[in-house]
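As you look at this complex, bear in mind that one protein chain is not there, while each of the others sits in place.
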Amino acid sequence: MWFDILPSFWEGTKITIELTLFSAVIAFFLAFAAGFGRLSKFRAVRLLAATYVEVFRGTSLFVQLFWIYFALPLFGIMLPKMVAGVLALSLNAGAYGSEIVRSTLISVPKGQSEAAIALNMTPWQRTRLVILPQALVMMLPAFGNLIIELLKGTALVSLITLSDLTFVATVLNSSIMRPTEIFSVLLIIYFVISLPFTKGIQWIEHRLSAGRY
Amino acid sequence: MWNWEYAIKILPEILKALKITISATFVAFVVALVVGLMLTLARRSNFKPLSLFAGGFVGFVRSTPLLVQLYFIFYVLPEYGLSLTPFVAGVIGLGLHYSTYLAEVYRGGIESIPPGQWEAAKALNFSTLNTWKKIILPQSIPPVIPVMGNYLITMFKETPILSAITLVEIMQTAKMLGSHSFRYLEAFTIVGVLFLVLSYSSSLMVRRLEVRLNLR
Partner (left out) sequence: MSVPLKLIYNEDPTKNIGSEVRKNIVRPIVTYNNISKSYGDLQVLKNIDLEIAPGEKVALIGPSGSGKTTLARLLMTLEEPTSGTIEVEGEMLWHQRVNDKLIKANEKHLHQVRGNIGMVFQHFNLFPHMTILRNVMEAPRNVLGLSKDEAKERAVKMLEQVGLSSKIDAYPAQLSGGQKQRVAIARALVMRPKVMLFDEPTSALDPELVGEVLEVIKAIASEGEMAMLLITHEMDFAKDVADRILFFDQGKIIEQGPPKKIFNNPESERLQTFLSRFNRH
């Protein structure tokens, strides 16, 4: 009796995975832009990046999604559900991601950039050859966790009636009224999607603690 | 576009709902603190099934959406005769979800205690209970208070999700106001600004607390 409802989840699963991947890619770029922006030598850039990060960390994804979907149209900006969903998810995750980028960049010991200066590297070479390779490795586990948070966040788009996994489940439940099975299956599907990321993070953390660092 | 008159008119109603939001936050936080500590201790237990269960619970709850967990509590439990009000279901769901994060916070605090402290407690023949109560927890909790404060703020920001199980907190109030007037801009913007101001100012307080603790 559990299996008969499984196929109904297929389309929703695809939407959920698509949402997660699209948003993760955009969030990744935003995270680097804002993370570097907060360390810029130009005050205006620092201020802009900090404002973005504080606004999107100071409110929840829920509020951001609803604002983008329901309030923006009053400015004449009417976004399709999928676009509104990806936009809210990636802006939100990008703000958290920028903190990962910023904190790992500044956690590379000062002696590293001093050694790079002593070798007469240009600022860009210092970042590209010395700082970033060391910071990237440290970022990986945190970015893995961010993707899991992003995946969990996608469930909220069901509330603007985008037909992701959760939306499919609630519609199904209102027609066949079998909440125990439907919501159990739903939770398990999310858990299964997140598994590769959880395992990947564990693997990386294990390698980092055993490795040459 | 933006109507000040309307915004001022709806402001008192939104502020009234803030009371529900804040009480849900604090009750859920207490749930998270208590369950989080229990999970941490259970994971360290020598009784394998208990530690495995706690580890599995943390892993599962952390990688599934809070919204779905709330649906589960709100729609599945009544099937087994346990009907909960939106408020109770909401604070249990929110509290359980964040208990898994707080479990990690406790763990970090406990693991930062040097082994010498455990050995000293053993040398003085303290019971297990007393070792925890008198030696380990009093040292491991104060340093992580700022992190706990940050989770309190996170939980506060997440309370709008409780509107999905019909709890009338500020987001639900804003939604209802919006659907009556077909104007969402003012209501949602007010909610956003309220969250931003409250969470940003509290996070500044947490940062100050952190500095004070570091100075000690």
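Letters A and B mark the chains in the order given here, with residues in each chain numbered from 1 onward.
Convention: contacts are C-beta pairs under 8 Å (C-beta built on N, C-alpha and C of every residue); 3 or more make two chains touch, one makes a residue touch a chain.
Fair warning: this is a prediction, and the values are worked out from it, not measured in the lab.
Judged over the whole assembly, touch between the missing chain and the shown ones holds for A. Touch with the chain omitted from the figure is made, among A:25, A:106 or A:119, by A:119.
By the touch rule set out above, chain A reaches the unshown chain at residues 109, 111-112, 114-115, 117-123, 125, 129-130, 133-134, 137, 212-213.
Just so we're on the same page, only the chains that are shown with their structure count from here on.
Our note on geometry: chain A versus chain B, Cα centroid distance of 20 Å, whole angstroms. For chain B in complex with chain A, the residues that touch the partner chain are 1, 59-60, 62-69, 71-72, 75-76, 79, 157-158, 160-161, 164, 171, 175, 178, 183-185, 188-189, 191-192, 195-196, 199-200, 203. By the touch criterion given at the top, residues 54-55, 58-60, 62-64, 66-67, 70-71, 74-75, 148, 151-156, 158-159, 166, 169-170, 173, 179-180, 183-184, 186-187, 190-191, 194-195, 198 of chain A touch chain B in their complex.
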